[in-house]
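Every protein chain of the complex appears in place save one, which is left out.
For chain A:
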Amino acid sequence: GRELGMLDSLLSLGGLVLLWDSVEWEGRSLLKALVKKSALCGEQVHILGCEVSEEEFREGFDSDINNRLVYHDFFRDPLNWSKTEEALPGGPLGALRAICKRTDPGPVTIALDSLSWLLLHLPCTTLCQALHAVSHQDSCPGDSSPVGKVSVLGLLHEELHGPGPVGALSSLAQTEVTLGGTKGQASAHILCRRPRQRPTDQTQWFSILPDFSLDLQEGPSVESQPCSDPHIPPVDPTTHLTFNLHLSKKEREARDSLILPFQFSSEKQQALLRPRPGQATSHIFYEPDAYDDLDQEDPDDDLDI
């Protein structure tokens, strides 16, 4: 129902979506599946490609999707080592700002492959400022022309970054998807933060089909619990005992009216204060040793009771 659609509708909310992957559970397939979804919705999709070649990224997409993808190539020569004039001016951030200065008002999805690469090569503060400016663009008040919603989808490799940059990016993001899984079945943990609402989280099991469409699933098969045999009636263990576990009515009353030894009641207080007459006091017989120091003075004499 509506719950299953959370992974589907990630990009419809706009803003910054972080996709966290790991060595064991790679995230590029999911990134491509989400890019395909945006393209099928008619959005314009820009890819900032730093980690794989354009050929490899476009592989698996059919031509009508590939026609909607604009690939900005930062894979072949990101640091301009070949010293040719082909290098895109302004680097990846320049390309990002250029995408946002577009004139057509439709919605746009920008996929960063990968945001980890950008974070390793650019100062964290510069990157965060650029991401904030891009993902909050549609809320800019001064601009009269209606600019469409911008979604930024960033792929991040969780093992590469310390807690500082991770926290900074998390605070900027509207949605975070963390990949994981068990026994060959992949899962996505989705954390959604919307303004003035409580954050919601959900775990969605999924798989990616060869044409990069998303297949949502119920989850790995759970081993069935061994159920009790309905033919054998439950046995009462208190029958056939050699001792008595039950109380009679009188015994129950006696038990309920019993005063516990350390419970202090008014009767007990009176009994303690009034010494009982005629009670034989007990005697203590003491034979002093040669080493004993017997002091006839009462040490409690100076107490004033």
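FYI, a residue touches a chain if its C-beta (ideal position, glycine included) is under 8 Å from a C-beta of that chain, and two chains touch if they have at least 3 such contacts; residues count from 1.
Everything below uses one rule, namely that contacts and distances are computed from a predicted model.
A.B. asks: Report the protein name recorded by UniProt for the chain absent from the figure; options are "Integrator complex subunit 11", "UPK3B protein", "Large ribosomal subunit protein bL19m" or "Elongator complex protein 6".
C.D. replies: "Elongator complex protein 6"
A.B. asks: Consider the whole complex, including the chain that is not shown, and state which of A:E24, A:D256 or A:D295 touches that chain.
C.D. replies: A:E24
A.B. asks: Among A:L13, A:V70 or A:L209, which one is in touch with the chain left out?
C.D. replies: Reading the full complex, the residue touching the unseen chain is A:L209.
A.B. asks: For review purposes, identify every residue of chain A that touches the missing chain, sorted by number.
C.D. replies: With respect to the unshown chain, the touching residues of chain A are 23-24, 26, 28-29, 51, 53, 55-56, 59-60, 75-79, 81, 116, 120-121, 157, 159-160, 162, 184-185, 207-210, 212, 215.
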